[in-house]
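Coming up: chain A.
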Amino acid sequence: MQAQEIYEKLKAEFGDAIIEFNAEPFFDPFVLVTTDKLFDICLYLRDTQGLEFDYLSCLGGMDYKENLGVVYHLYSIKLKHTFVIKVTVSKENPFVPTVERIWRTADWHEREAYDMMGIQFEGHHNLIRILCPYDWENFPLRKDYVQPDEYHGMKVPY
Partner candidate 1 sequence: MEQQILTLYDWIVKLSSSNLIALIVVITLPLVFLMVYALVAILGELKISAFIQERLGPMRTGPWGIIQPVAEVVKLLQKEDITPDAANKPLFNMAPFLMFTAAYAGFAVIPFSSHFVPAGINLGLFYIFAMGSLAVIGLVMGGWASNNKYSLLGALRSVAQIISYEIPAAIVILTIVVLASSMNLQVINANQGGWFWNWYLFGGPGTAWKLIIIPVTFSMFLLYLVASLAETNRTPFDIPEGESELVAGYHTEYSGMKFAMFFFAEYANMFVVAALISILFFGGWNSPFGDFMNGPIWGVFWFISKSFVFVFVQIWLRWTLPRLRVDQLMGVTWKVMTPIAFICFFAIGLWLMFN
Partner candidate 2 sequence: MGETKKVEFEYSQIDSERMRLNVGPQHPSTHGVLRLEVELDGEIVTEVIPHIGYLHRCFEKHCEKMTYPQVIPYIDRMDYICAMNNEWPYVMGIEKLMGIEVPEKVEYIRVIFAELNRIANHQIAIATFGLDAGAFTPFLYLFRDREFILSIFEKASGGRLLYNYYWVGGLAADVHKEFKEDVLSIVKQVRETNKEIADLLLYNKIFIERVANVGILPADVAISYGCSGPVARGSGLAFDLRKDAPYSIYDRFDFDVVTGHGEVGTVGDCFDRNIVRFHEMEQSCRIIEQAIEQMPMDGDVREKLPKKIRPPKGEIYTKAENPKGELGFYIVSNGTDKPERIKSRGTSFVNLSVLPEISKGYLFADLIMILGSVDIVLGEVDR
């Protein structure tokens, strides 16, 4: 199914929760959705006949300078089509509902996004750092990240 059709289906179902549909050239077509409806939209995308996005390819945290975002790349193994969902949240209040219960793979992806970007996934069962040490401070992949000089007495820039 083409992205346009999926968008229309979503728009019909969720209305205002779908903020924007982008099908510009050089972009994988994506929809921007609101955070409060994200879980329902994802569940709808997974379970609806004809969409069946049962496979979460990639979940990435983004830093758009003013605010943060999460990008979901979906794929359907059965129907072999792809789709992209985006949400944006402010840096002060970076709460996004977790999709861990929809796609189990989101567990580690969300932990990584939290680790790197500091996006808080509400409802995640074990939101701790995954790549950085558990007591690392700040979120390294943010654009305004400042490298610390020391970590437990060790010099960080080698």
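The definition used in the following text is that contacts are C-beta pairs under 8 Å (C-beta built on N, C-alpha and C of every residue); 3 or more make two chains touch, one makes a residue touch a chain; residues count from 1.
A quick word on the picks: all candidates are chains of the complex that A comes from, given by their letters.
This one's a predicted model, so the numbers in the text were calculated from it and none came from an experiment.
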Within this complex, chain A touches, out of 1 or 2, candidate 2
In the complex, chain A touches candidate 2 at residues 24-28, 30, 54-58, 60-63, 71, 73, 77, 80, 82, 84, 103-105, 107-109, 112, 116, 129-133, 140-141
